[in-house]
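This structure is in structure tokens; I'll ask about it shortly.
A single protein chain has been removed from this complex, and every other one stays in its place.
Think of it as A and B in the order they're written, each chain with its own count starting at 1.
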Amino acid sequence: MFTEELKAFRRLGFRHVLLQVLNFASVIASGLMIWKGMGLITNTESPIVVVLSGSMEPAFYRGDLLFLTNPPNERYHTGDITVYKIPGADIPIVHRVMETHDVSSPVKISGLDLKVPGEQLILTKGDNNHIDDIDLYQGLDWLERKHIVGKVRGFLPYVGYVTIAMNDFPQLKYALLGLLGLLALIQRE
Amino acid sequence: MRESTVHQTRLMFIWRLESRVTVMSACRALIHLSFLDANFQVFLRFHTMHSFFTRVNNVSALLSSCTMALLAAITIASLLQEAIYPPQIHGQISMKPVKVFNAKAPRQRRKQEMAFLNFNMTADLTPLFTWNTKQLFLSLEAEYENAQGVNNTVVLWDRIVRRPEDARVRVIGAKNKYAFKEIGGKGFSKGAATNASYALKYNLMPYVGVLRYGEAARISDVPFDVREEL
């Protein structure tokens, strides 16, 4: 299977192989640059996420691609769809804001630290859930700004399903590899 | 002559691979590098003539660029459509004074002051349904400030509208779906919030593109009517 590749390499010569490697690397690097650049502009650690659960149906289904922004000076409103990550939970959750409480003078709310102006307490809920998210907050009563990764701005359906399919059905990966192997056998120089 | 032609086509192929990656790279970083791997496989063995798989690869690369262009065109068209013809939404809310009782909230052990609404609402949201409207998320929210200086916005009722036939909203004598209580369990009487504004907001979710928000109706200064314990 690899003899043909080796033959191809030998025919192309060392310089050509290096050129191909360089091309390949530049493709990957440009992808990474765009990803990080987008993260810088939108101020979130991951500007694009894939929906993994059905708790926002019928707005978002599994596999939909979401574009996030997180402008530093903007407060969140009710009705916004946010992506949040609670410390201790390993995957971020995308749910809609149900309640916002904006602090405008220092205030002590029972069960919380002293809150200073500019801070915001947020409660979320999934459109497809009957109750709010307090049970998901791992002991917290409210979400705060620091827990929120970003706000959903744009949306592309189904595109992320490949990622999910690869995660859910590891066989698929092997099937794909098998298919590639088959192609290699069928093709010839 | 043959060598030069082959060389040229190979360069074109690299160019196409790269252009496709730049268009999709963001998605691609996410969707694994498996596609790229597949491309690279074909790319490696591509040094003779165009085979079936080269053509499959070319067509799929071109198709993905065209699909992205179509999606972008749809997104921009929807935004322009809305900018040129802003949808005129007029609705009305009427409401009895909001009663406040001492009651037990769901999943809470202690009793605390909770507010109960009884409202009527009409709005015609059909102008919001265009070719790129997947659904509307409607929510009735209360806005009020309490004596502690906290600005509160609380969603009390919501509805998802998925068909234009259902976009004429007519709600009579409805009650709040979600518990309406003061932050920290203090109660409206102690929190000294005297009245609140209520607004019907919508969130337009497209099939493709940018989410939009707006307000369909508003009623201001509805007093809290604090009652004795039941």
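Everything below uses one rule, namely that a contact is a pair of C-beta atoms (placed from the backbone, for glycine too) under 8 Å apart; a residue touches a chain by one contact, two chains touch by 3 or more.
Keep in mind that, in the parts below, contacts and distances are computed from a predicted model.
The subunit not displayed here is recorded in UniProt as "Signal peptidase complex subunit 1", chosen from "Signal peptidase complex subunit 1", "Rab-GTPase-TBC domain containing protein", "Cirhin" or "Armadillo repeat-containing protein 4".
Interface note for the absent chain: among B:77, B:103, B:171 or B:219, the touching residue is B:77.
Listed residues B:112, B:132 or B:203: the one in touch with the omitted chain is B:132. Residues of subunit B in contact with the chain left out of this view: 2, 5, 9, 48-53, 55-56, 58-59, 62-63, 66-67, 69-70, 73-74, 77, 130-132, 207-208.
Definition applied: only the chains that are shown with their structure count from here on.
Distance between chain centres (mean CA atoms), subunit A to subunit B: 16 Å. Here subunit B touches subunit A in the complex through residues 14, 17-18, 21-22, 25-34, 36-38, 40-41, 43-45, 47-48, 51, 53, 71, 75, 106-107, 134-135, 137, 139, 141, 145, 148-155, 160, 162, 178, 183-186, 201, 203, 205-211, 213, going by the rule given at the top. Here subunit A touches subunit B in the complex through residues 4-5, 8, 11-12, 20, 23-24, 26-28, 30-32, 34-35, 38, 47-48, 50, 58-59, 65, 77-81, 96-105, 107, 109-112, 121, 127, 131-132, 134, 152-157, 159-160, 162-163, 166, 173, 176, 180, 183-184, 187, 189, going by the rule given at the top.
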